[in-house]
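Only a single protein chain was left out; the remaining protein chains are all shown in position.
First chain written, first letter: the chains are A and B, and each begins at residue 1.
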Amino acid sequence: MIRMLVPLLVFVGLLVLLLISLPTAEQRRQVASPLIGREVPNFTLPSLHEPGVQYSTTDLRGQPFLLNVWGSWCFSCRVEHPYITRLGEEAGIPLVGFNWRDERDDALTWLNRFGDAWTFHMVDEEGRAAIDLGVYGAPETFLIDHRGVIRHKHIGPVDQAIFDDLMRRINDLRQEAGV
Amino acid sequence: MIAEFGQISLILALVLAVLLGTLPLWGAYRRNDTLMNLAPSLVVGHFVFTLAAFVSLATLFLRHDFTVINVATNSNLLLPWYYRISATWGSHEGSLLLWILMLAGWMLAVAVFSRKVLPKVFLTRVLSVMGLISIGFLLFTILTSNPFDRILPGPIDGQDLNPLLQDPGMIFHPPLLYMGYVGFAVAFGFAIAGLLGGRIERDWVRWSRPWTLMAWAFLTGGITLGSWWAYYELGWGGWWFWDPVENASFIPWLLGTALIHSQAVTEKRGAFPAWTVLLAIAAFSTSLLGTFLVRSGVLTSVHAFATDPERGVFILGFMAVVTGAALLLYALRAPRIMTGKGFDFVSRESALLLNNVFFAVSAGMVLLGTLYPLIIDFMGWGQISVGPPYFSAMFILLMTPIVMLLPLGPFTRWGRDELKRIMAPLLISLIVAIVAGMAIAAYLGAFNLRAVTGWIGGIWLIMGALSYFWRQKQQSRFMLPRGQLGMVMAHAGVGVFIIGVGMVESMTYERDVRFGAGDTLEVAGYRFHLEEIASVKGPNWIADEGRFTVFRGDREIARMQPQKRLYHRGQQVMTQVALRPGFTHDLYIAMGEPLRDGTGDWSIRVHIKPFVRWIWGGAFLLALGGLLAASDRRYWRQQRAESREGAMAEGAQPA
Partner (left out) sequence: MTPTRKKRLAVVGLLVLGVSTATAIALVALNDNVRFSIGPSEIVAGDYPEGRQLRLGGLVAAGSVSRDPASLAVTFQVTDCIHEIPVTFNGILPDLFREGQGVIAHGSLAPDGVFHAHEVLARHDETYMPPEVERAMALAGSGLVCGEPLEDHLATVRGETR
């Protein structure tokens, strides 16, 4: 009888090991960005709608803002789009689009089709500025406070839970900034 | 509409699986005929609705319905129709659906083909247990990985299917592999049904043997195809990488190999029945474990699906229920199951026991190496990965005795035997193997340890298998039964495989070379001349193509065109290898990268792989042998034949 329980015990041990490893897998996915708590890197990029106009990350000093990395080639961006639209409408702070490694025409078609709730878009066609920002992939959403410090970063599409979390953080930052 | 139809079919399949997992099982317990008779029709319904869901998904892919998330993420307008079909199982969600379809298919096959052979109570139990497994997978799919989820409005065009998966090998690799994985669910079902009935008998094992053999053969084929695919598709020229995902499929294979051998003992002699049951449980449980490892993100691998720990929790929970319950049942019932006749130290039983020990230990070693990083991380000793040398070293160590002793096995008698008697007919084979092995290796200029042992071991196995075939043929006027033929074929296949491995691992010529247009590389009697590097265009990609002419002496023998492809949509790069397959060696050219120093030169990988086809050829013989053995008429004869043998009464006590 005891002998026959050995396989069960081995299996339970294995199960415990795997169960413990799962949160580690989760952690690996959600590594805190080294940029959090630091000033947003300063770069100047052309506008998506008016290629002649240049935007800079310092333009928005004095108020908190959101920076959302997206591309028309990125399917998850399509998935999070309804929530990004809500952020643009409800957050009460500027929502900056960071159009990453995209073709201008494709990006404009995409916005026409699905809607454009962003305040403006900056274009990083080569993906050089994205290196400064520490972008892992699209979509990513950064929350930056009125002093230009990155306070929060979400990797991956925004869903209802992330949206609620972002709204809470945005309200905190707005109070902090006195807006 | 089609997506909704698929969704509803999936839910109906779940309902039927729930009914199948409960009512007939209760009926079998109460010996209620009405309830038991439900099982076959429920199995048919379950299959029909699963098939409907699968066909719906395939149709969505064919019709470019990008409002379905799964289609939008894994297909686009430029993808040819055959890859749109294979894209159906290219993603995590779709592959789960394929898994369920396979399970439903196996259930249907058992219901149809074993109907006349199995007692009704037993068949009902088997089907019900498999229905319970299906509930888990259907719930998993519907709750966490629904392939029919929509997004409105849909994108104009989809993302591309990963270009690595846009390949003929990938069309067939997953279905074969899943046939194997899921096939072990049949062996599992039989084992649990046996335990539920409270007795493990020889006839139980006989009924489950053909199913186990078939599952094992499919798994062998699937793994072989995967290895072949990695060889030409990943562009590294290797045939096995000891990657966690490969290991995940290899562990059930090793246990399955042990299982088909231990089943032979239990069927013929009634010995170690508990062990056979345990192996059946383990083979299926490690299939589940593989699914967990690949899809949960606890291990990283180049092959892994987009991972999601939440799914991991679900599979882990499911595994806990299935395997935990099975092992608990085993602990409760196994002590009561029969034991067979005793056997001597030198006997067929011992030989097969030895086989089982080595295969089970090998499975343990692979599992240990695969999970070791988790253990170390858990202990807080840092993050590590286990290198392929560990696996190779352990494998050579464990498989050498197997190769040495394998030809003796079939010659050994049940019960008791003498080494001298066994060796007598094999002496010639042994001498031939040693002499011919060394001679061939020397002739090929491969007189090194690996190649020589490969040749000696390989010829020893092939000769051993053939001499067994010869002796059996002499002793009987009839053709050998298919079970025996299959065994001979599989054992000879191992020999072919070993020759391939020995040669590839010791004699591969492998160089990364800098090439410009007009450059030439001379090696091993071949001259590789690069004419030019051109730009070419395919349906959904553009590529740089190296145009090589290959000469042997002065004669042009081949034109080879390796490509470096760029797939537009995901902007993904892929290496398309140029291959010239041959019986004794492959020529293999892969484009590396442009050297961006103004010369227009490329780095190019040139391999000459001796006897590499023998690796897959041997594995193919193994799979074929398994299928041949499964088709042995002995397994499909009707019940009256069973009872005439009178084996049932022996030592068995109803619970």
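The criterion applied here is as follows: contacts are C-beta pairs under 8 Å (C-beta built on N, C-alpha and C of every residue); 3 or more make two chains touch, one makes a residue touch a chain.
These figures come from a predicted structure and were not determined experimentally.
Contact with the chain that does not appear here is found for just one residue of B:63, B:514 or B:637, B:514. Taking the complete complex into account, B:372 is the one of B:29, B:372 or B:636 that touches the chain left out. When the whole complex is considered, the residue among B:5, B:29, B:390 or B:551 that touches the unshown chain is B:390. Not every partner is drawn; the one left out touches chain B at residues 162, 300, 302, 306, 342, 344-345, 350, 353, 357, 361, 365, 368-369, 372, 376, 382-390, 393-394, 397-398, 512-514, 564, 570, 572-575, 590, 592-593, 595-597, 599, 603, 605. Mapped onto chain A, the interface with the missing chain covers residues 28, 31-35, 37-39, 41, 43, 74, 76, 126-129, 131-132, 134, 136-138.
Operating definition for what follows: only the chains that are shown with their structure count from here on.
Between the CA-based centres of chain A and chain B the separation comes to 40 Å, rounded to the whole angstrom. Considering their complex, residues 1, 4-5, 7-8, 11-12, 14-15, 17-26, 28-29, 73, 75, 78-79, 101, 109, 113-114 of chain A touch chain B.
Chain B meets chain A in the complex at residues 69, 72-73, 151, 153, 155-156, 158-159, 274, 278, 281-282, 285, 289, 292, 296-298, 307, 309, 312-313, 316, 319-320, 323-324, 327-328, 330-332, 334-335, 371, 374-375, 377-378, 569-571.
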